[in-house]
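With one protein chain removed, the remaining protein chains of the complex are shown where they sit.
Chains: A, B and C, in written order; residue numbering restarts at 1 for each.
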Amino acid sequence: MFKTIKSNFATADVEVKRQDLYKVVIKYDRLSALIDFLYNNYTYKILNAITCTDWIEEGHFALTYLITTEDRSNTFMIQTLVGREDTKVESFSKKFKQAQIMERDLHEMYGIDFIGNDNLKELSLENWVHTPPLRREFDTLEFVNEHLTFREGREDNVDVKAETKRLRALKKAQKEADKKAKEAADASALKENEDGK
Amino acid sequence: MEEGFLLEQKTLEGDLNSETSHQSSVDFLMNWFRKRSIFVLAYGTGCGAIEMPPTFTSRYDAERLGIRGAATPRQADVIIVSGYCSYKTLRRIIRTYEQMSNPKYVLALGSCTVNGGMYWDSYNTIKKLEDYLPVDMYVNGCMPRPESILEGFIELQKEIGAGKASSWQKYEENHEFYRKNQEAVLGEKVEPSYEADWYLYEGGL
Amino acid sequence: MKWSVDLKGTLSPLSILGAFFQKPNTIAYPAVKKESVVGYRGFHTNVLADCIGCANCQDVCMNDAIDMIKVDAEYNEKNSSQCIPRIDYGRCCWCSLCTDVCPPDSLKLEEDYLNVTNNANDFLYMPKDK
Partner (left out) sequence: MENKHITIFHGPQHPGITGNMSVELDLIGETIQKATTHVGYLHRGFEKLVERRTVIQAFTIVCRICVPEPDPNEANFAAAVEELAGIEISERSKYIRVMVLELSRLAAQFLWLAGQSGSIGLYAVGQWAIADRDLILDLFEELTGARVYHMYIYPGGVRRDLPEGFLERVSKLLSYMKKRLKDYDDIFINNSSFKNRAIGVGIISKEEALANGYVGQVLRGCGIAADVRKDAPYLIYGDLDFEVPTELGGDVYARALVRRAEMDQSVHILEQVVEKMPEGEIMVKMPAHRKFKLPKDDTWVKVESARGEFAYYMAGDGTEKIRRMQVRGPSLVHAYTLLENLLVGAELSDVALIMNSLGICPPEIER
């Protein structure tokens, strides 16, 4: 099986992660063919999940399809890389009924368009007009600071590192001042002694 | 030690003598009725809803104190906002709250209603409940234990008995303030607008 | 729905009437309190004589619940910043990660957990010194 997959579909070897988990990275245009291949020739008949990871530094989404055998003893992770902007991906909702809802979820969270999925309405958000929240460029804390307020009364927080540094400097200065004073005192005492002589 | 029915009576009446001086006898009677029968709306808005079944069933048995569930907002006195509150839920809570008949009280459970709690940096939850609804009692915890929830109810009953809990009046008086905050997070307009009769007629009830 | 005679199914639920003769399992809360459990994660306590003001607790707290503040108290002389933690119970989730990372083990959780108030500004909590 691995050999056929490697020669026909994959860009790299099939990785055996665990006894029950294989992973393969393929080009996007071979995705549908590989899923069909596994569906028809083996018992990989259940679509378990579709997930998406945003690799913003490398400029692509990693879409991962998780397909399980009928007896649930093995899962295949099929990963494919697609572009980040105006992503259009073919929908699997005709082949797997449950893909419909998973794709709806991803569409909402990443803004990926699934062509052929007839219901991509908002799933868990309501009247959302900002960047799709799970994209990396969306900063949730910034959004919160912009739109909502926190409770007051916590402004007396002290920056501990700066405070420690300040106290240490203070102590050091104190010590030096002490030292200087002592030296001065010693010197004057010496002088007095000399004068006394 | 006393047990059973008498004991609960004592808990409820313990504060009777202290706070009555400024109330007229009609007020006193009304408050007494109110505090002895608290109907809680069956709406689990967040995590804290999971500690409600133990509170209301036989282990902690809130019905001893006259607290029980109510299925519809029209019959309910108390709405429990049990923890975090996403925008989508907030819209439903406001709608439900405005459908409830006076007097009505809000009990807020957990850290999330005070200052955001665990979800302080989440893009989809509100941080301070008091900006959107008037809150009568906050209960500490994440999530609060049934004992804490019961304690919250007992404190609420005390306030009701003393005639102090009057958040629904606050909501009427500052309706514009609350509406402004609500619309700021929910979009242009809070739909549908339940500006019931007591908002429109002067003097309310 | 079709109806069939099911004698066992009709009579066996009546065994619930036996519960009338059992002791109720209710904990009559305000009067009877459940025994507090050793190691329950309730309010914070902080031994001021041990606290070194390192702000590890502030650093590990994912809820941004801990402020390091200056108070009028006697500090440990090793306390390099002369600050002690104050916890915002409008944020805390009682995960006790802060007590796990405390180097002198001065921050702890006690069994007490009751705090009911009608003022939302009462939730800034200064750990008890014990």
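Keep in mind that, in the parts below, a contact is a pair of C-beta atoms (placed from the backbone, for glycine too) under 8 Å apart; a residue touches a chain by one contact, two chains touch by 3 or more.
As the structure is a prediction and not an experimental result, all values here were calculated from the model.
J.: Among the chains you can see, which ones touch the chain that has been omitted?
T.: Displayed chains contacted by the hidden chain, ordered by label: A, B, C.
J.: List every residue of chain B that touches the chain not included in the displayed model.
T.: 41-47, 49-51, 53-54, 57-59, 69, 71, 73, 84, 86, 88-89, 92, 96, 118-119, 121-125, 142-143, 145
J.: Pick out the residues on chain A that sit against the missing chain.
T.: Contact residues on chain A toward the absent chain are 17-21, 23, 45-49, 51-55, 62, 64, 66, 68, 70-75, 77, 79, 96-98, 100-102, 105, 109, 122-126, 133-134, 136, 138, 140-141.
J.: What residues on chain C make contact with the chain left out of this view?
T.: Here the touching residues of chain C are 1, 3, 6, 8-10, 12-13, 15-16, 19, 25, 37-41, 59-60, 62, 93-97, 100-101, 109.
We take it that only the chains that are shown with their structure count from here on.
J.: Using the definition of touching given at the top, classify the network of chains in this structure as line, ring, star, complete or other.
T.: The chain contacts form a complete graph, every chain touching every other.
J.: With contacts counted as defined, which of the two, B-C or A-C, has more C-beta pairs across the interface?
T.: B-C
J.: Taking each chain's centre as the average of its Cα atoms, which is closest to the average over all protein Cα atoms shown?
T.: Closest chain centre to the overall C-alpha centroid: C.
J.: Measure off the straight-line distance from the CA centroid of chain A to the CA centroid of chain B, and report it in whole Å.
T.: Inter-chain centre distance comes to 39 Å.
J.: If you average the CA atoms of chain B and of chain C, how many Å lie between those two points?
T.: Between these chains, centre-to-centre, one finds 22 Å.
J.: Quick check: how many Å separate the C-alpha centres of chain A and chain C?
T.: Centres of chain A and chain C (C-alpha means) sit 31 Å apart.
J.: Using the touch rule from the top of the page, what residues of chain C touch 2 or more other chains?
T.: Chain C, residues with two or more chain partners: 88, 90, 120.
J.: Which positions in chain B are in touch with at least two other chains?
T.: Correct list: 114-116, 120, 128.
J.: Which stretch or stretches of chain B touch chain C in the complex?
T.: Residue positions touching the partner: 1, 3-4, 7-8, 10-11, 58-61, 64, 111, 113-118, 120, 128, 130, 135-142, 145-148, 150-152, 154-155, 159, 165.
J.: For the complex, which residues does chain C have touching chain A?
T.: 53-55, 58, 67-70, 80-83, 88, 90, 120-121, 124
J.: Going by the contact rule at the top, pick out the chain B residues touching chain A in the complex.
T.: That would be residues 87-88, 91, 114-116, 120-124, 126-128, 131, 184-187 of chain B.
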